[in-house]
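Structure, as structure tokens:
Note that one protein chain is taken out, while the other chains of the complex remain in position.
Take a look at subunit A:
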Amino acid sequence: MKVKVLCRNPDDYVRETTRDIQRVPRNYDPTLHPFEVPREYTRAMNATKLERVFAKPFVAALDGHRDAVNCMAKHPTSLSTLLSGSCDGEVKVWNLPTKKCVRTLQAHEGFVRGMCARFCGTSFFTVGDDKTIKQWKMEAPGYGEEEEPLNMILGKTVYTGIDHHQKEGVFATCGQQVDIWDEQRSSPIRSFTWGASRFLTELLASCASDRSIILYDMREATPLQKVIMNMRSNTLCWNPMEAYIFTCANEDYHLYTYDMRQLSMPIVMHSDHVSAVLDVDYSPTGKEFVSASFDKTIRIFPEKKSHSRSVYHTKRMQHVICVKWSLDNKYIMTGSDEMNIRLWKANASEKLGLLTTREKQAQNYSQKLKQKFQHHPQIRRITRHRHLPREIYSQRKELHVMKEARRRK
């Protein structure tokens, strides 16, 4: 009797541990895998659909403020900490992973107009309607100690904003004039007066209430340049990766990105909002920025695109006053009128947490496919589809009509 046995080397198909994936022998002969494009197209379609299915950007809401959240500040060294100041002068320190308020302090009487953390993350500054600049410790006071500012400067006028130098103990405030302060002194080192105002390193820019944006150099005695726009700019943000680019949020529903060397013309006008844009913040990679608007939405714009790539809104979110992009490029924080701070994913459909290598690869592949087939009408339709509340939708349409009409004239 003759017995023939197929014999294979187990090393070829047996995995070493149960954690390994099964080894699959592959033959890359193109004749064995026909219809590459249609197959990849289907995959791209599925990936796009899944992206929309999993697009759930809202992560959490932090409530606890008793008035509208007027300003926020990121902690420069800790991703889990967020500072927020409200219209009743209260400042709260939040722990983001636990979604709890760690510390509350009554910083000012009246609005907290602006706040910023020192570059080392040990203290932060607030300015308020009570014409004071206060410096606070980041840690909560020990048991029995009173909540007191480290330092307090009484000013003559109301300060409306504050920002700190990246590396030195110097900060700038704006109000009636722009002042540069040394942390050690109680009077400004330098003050610029050129119009009234609201703001990097040595370079400063301020948005003035007389519809202008003014640039300053900290080292120079005079302001540098001024642009006068049609309407007032509310906030301005420098691109963290491109030193001469900044974007300002304007009252005329648009955002403008400027190259500071050529202020005569903005590089891009970003328009999608249907009401005044109140705040803007760049992602730490400098590739995108987020804008908060009076129309109760926030929008994420690619750096040099005139239209937004996504829009976030919820039923309960009112006028968004301030917005921040977290330093790890993953989250967006918004502070709005109805006293809540909301945490959003920067990438709506992104899976949070650690990914396995295979997950990462799959993600990359689907991303690539989406990008490859982005011009195909069906895929484009799916990727671009967003839900908007009725008011905003109708307003958008209206604006569009108006724009068309203006164009025709």
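Structure notes:
Convention: a contact is a pair of C-beta atoms (placed from the backbone, for glycine too) under 8 Å apart; a residue touches a chain by one contact, two chains touch by 3 or more; residues count from 1.
In this text, contacts and distances are computed from a predicted model.
The complex appears with one chain absent; UniProt names that chain "UTP14A small subunit processome component" among the candidates "EF-hand domain-containing protein", "Thioredoxin reductase 3", "UTP14A small subunit processome component" or "SCNNG protein". Checked against the full complex, the candidates A:Ala60, A:Val102, A:Val158 or A:Leu224 give a single residue touching the omitted chain, namely A:Leu224.
Within the set A:Arg52, A:Lys372 or A:Arg396, the residue that contacts the chain not displayed is A:Lys372. Mapped onto subunit A, the interface with the missing chain covers residues 1, 26, 28, 30, 33, 36-37, 39-41, 43, 76-77, 79, 166-167, 201, 203, 215, 217, 220-225, 240-244, 260-261, 284-287, 327-330, 353-354, 361, 364-365, 367-369, 372-373, 375-378.
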